[in-house]
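With one protein chain held back, the other chains of the complex are shown just where they sit.
Now for subunit A:
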Amino acid sequence: MVEHGDIRVVHRGGSKIDFRQPVITNDSRFLLCASGECVKVFSTSTEECIHDLQGHTDLVTGVLLRPSNHLQVYSCSIDGTVRLWDFTDGILIKTYVIGCPVYSIYASANHEGVIFIVVPMLGDKRSELFQLVAVHLPQSGDQLVESRELSAVLSNVSSNPADIAFGRGGEYIASAKGLQLKVFFFKKQKSYEFSLKEDNKKGGLNTFTCVACHPKDDCIATGHGDGKIRLWRNFNHKKEYTYSTLHWHHNAVSSLCFTPEGTNLLSGGVESVLVQWRYNQESQRDFLPRLGAAITHIAVSPDGALFCTSHSDNKITIIQSCVKVSAVIQGLVKVLRLMARTKEGESVQTDLIVDPRSKALVLNGKPGHLQFYSLQRDKLLYNLDIVQQEYIHELGLEQFEVVKAAFDASGTWLATVEERKQKSAELEVNLKLWAFDEQTQSFVLNTTISAPHEARITAMCFRQATDSQTTMLVSTSKDGHFKAWQLATPAHTEDEGPSWSCDFVGTYHGLVPECCCFSADSSLLAVSFQEVVTVWSPTSWELLTTLSQPPGAIRDLCFGRLSCSKYLLGTTAKNLLCCWNLLTCSLEWSTSMDISLLLADPLSENMAAFCCQAGCTDLFVFKPSEPRPLFSHKAVCSGTVTRAVFAPREKMLDSCEENSQWLNRSQLHFLTQYMDLMTFTTKAEDDRLMASSKQLVIDDSVAMTPFYLLLGKHRHQQQENQDPMSSLSAERTPLPQSSVAIKELLQTPAHVLPSTSFLCSMFVQSLLISVTDLSGCRENNKKAEEEMESEKEEEDSEQEMESSIVRSEQAAVSVQSAECAAPALTKAQVRELRRLKKLDHSWLAGLLDS
């Protein structure tokens, strides 16, 4: 067996950004959110990810601005560390080792040097009980600090960060769990507990779902399972506490947040509506509806100007003062399933597929949609509405869902299957075929076949024909039939184009077909009927042969590609991987493995098999021609992998190492049990990535906008230009003034800027000042020097001035065409500019002054 060596499993794109409440920085320019094993820093204005704070080795469970320094941020993780970052530069300042998984983090300005974290009780990792502990962060210069001094504050708290909140000025902390609310006063070291009845008369759930505390008043807002919000007051009395109830949400309130001044309370839930309640005038409320998906978290910027809401479809919406959605940061859409019956891990129903045209990853997206996600750019391209029905945000409502999707080889046709199961009665299934429209660059519905089969469709594949004239789709169903669908021009062709119709219905001894697969050249169709694999000719619909390797029903079928196209591989439920030779119609080899997923790389002979062993999944990559794995990776992830795909690379790698060769042409992506998209990366790739990230180190607090990139380049050039100069005269200091002026110009809000004419002269002067300044000080310092020399200096400085003019010109050009990078100046242009410099520019100043 070949060991995996330098190939790693990594999160590359598509990780959750709605896992924990995001944080908006004090200046409202950045949004920080926990995303997988790192903290992502987004720009609130451009929606772009500026950088990742990488360092944690497990899921990040909380992000929190440091109360004493608003330029630093704490993050906590399951890996048992709390890390302190400088988020503007992406620098890890300190790592505090706690020693047990941390589930959430809280801090208050009143508790200097102390953070509060939620850890499992008794340090037991498996424990279901959690406690809130205070951690005194030791003052130490080291980068890695052990801080295992934990003092318990509250026991039996919820691990959900929304269930704990600091009260006014950090004087107390409120924690809700189940039906109990606990308030702990730090000064008196006393806690009060309030319980609710399990449910009210109307059957609503009284369970606490979230807690928020008013920043100025002693008022605790709690959200409940039945959609009520309770505002608790007088909670320092065991009996005379009181609460008022607000009720708008019809389902559980998932998040509550007071605005920094405490004038408003924001709430959100599955209704996808942000509700703003006036504090103390609760009958007045504002709504921001149609946010797309259930709200999971709400955060408000420290100045109260920006709100942001996380949504269950892996999206963060940035809202300006509760009226306008100003930006949407969309991650890989996590499939939202509100159905109670759904088991976890089943939420993506379609296979992972790659759109042959855009090379985008296609899978379930928003409810009733397919999403197209660009893996290269780690960005959602668009959602295609398949179901074309209004989605109703209600728990337990059965709605149409996309369960299967398939592309043909050229990406011209897309077939989708949607189904709705209503209370185990009648299953509604629709098969839809979509044609790619070149003009609109999107898929257009061509044919809808309602009830294509009498039962659930188990598999579906296109014939990978090279000539698009004879496109064929085969679907297999639980009703015992497999059907072939063909594009046919209807008899009365006047206004209608060609549409799809059934061409052939096949059965085999009344058995239920499970998988179907076309061979690489599309001359053969393999359909598995429980233990039997039947091979058909799709042109004549003749049953060519049957292959059988009992015991166990066939789970996956795959034809070999390229040089191995004579092989057909199948996995059975009884842990067998078989390889048949289609020329001899006999079993070539077989091996005993519990393979959960088998898939073929369309660009090579390689096949990948995920096998599940002892709760972990192993990966084997092999060629069908030889039963020896090219590559194997133990314990790729925990749980079973049921969805994976080979995505073609944009640029081929040229690795010659044997075990990483299989990654040269395409990349293998897979979804874990927890819907994390993972991939394999080689060391070479890692190195390249590191190198490119080093180039992009940002030394300033300017957001990474295209404009900034231009400016950065401009400065880069400036520094380069200065370099020879400084080597000429070493005592010369660099010229910061010009950049200061530019900064001022760009950072001062437009409405407080003086008139353009005034600015322009100042701007031009700022470019000149350095010279006079320098020459001035030169004069002061070296009075004794001869005039000739000083003249020479002047010439030097003139030269520099010239270069700065060139720069300013360049900057102007950049401003005008922000997309294109500033072109390098040719020699001729430099000469031209030099000529221009010689011209008298005083008319310009005169013009501006007038």
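Basically, a residue touches a chain if its C-beta (ideal position, glycine included) is under 8 Å from a C-beta of that chain, and two chains touch if they have at least 3 such contacts; residues count from 1.
The rule is short, and it goes like this: contacts and distances are computed from a predicted model.
Asks: One chain of this complex is missing from the view, so tell me which of "Alkyl transferase", "AP-3 complex subunit beta", "Immediate early response gene 2 protein-like" or "Anaphase-promoting complex subunit 4 WD40 domain-containing protein" is its UniProt name.
Replies: Answer from the record: the omitted chain is "Anaphase-promoting complex subunit 4 WD40 domain-containing protein".
Asks: So one chain is hidden, and I want to know which residue out of A:Y74, A:F184, A:F208 or A:F235 touches that hidden chain in the complete assembly.
Replies: Touches the omitted chain: A:F235.
Asks: Can you tell me which of A:Y243, A:Y373 or A:Y567 touches the chain that was removed from the display?
Replies: A:Y243
Asks: Looking beyond the chains shown, say which of A:R8, A:R168, A:K574 or A:K683 touches the absent one.
Replies: Per the contact definition at the top, the residue touching the missing chain is A:R168.
Asks: For the chain not shown, which residue from A:D27, A:D86, A:D217 or A:E398 touches it across the whole complex?
Replies: For the chain that is not drawn, the touching residue is A:D217.
Asks: On subunit A, where is the contact patch with the chain that was removed from view?
Replies: 168, 171, 216-219, 233-236, 239-245, 250, 280-284
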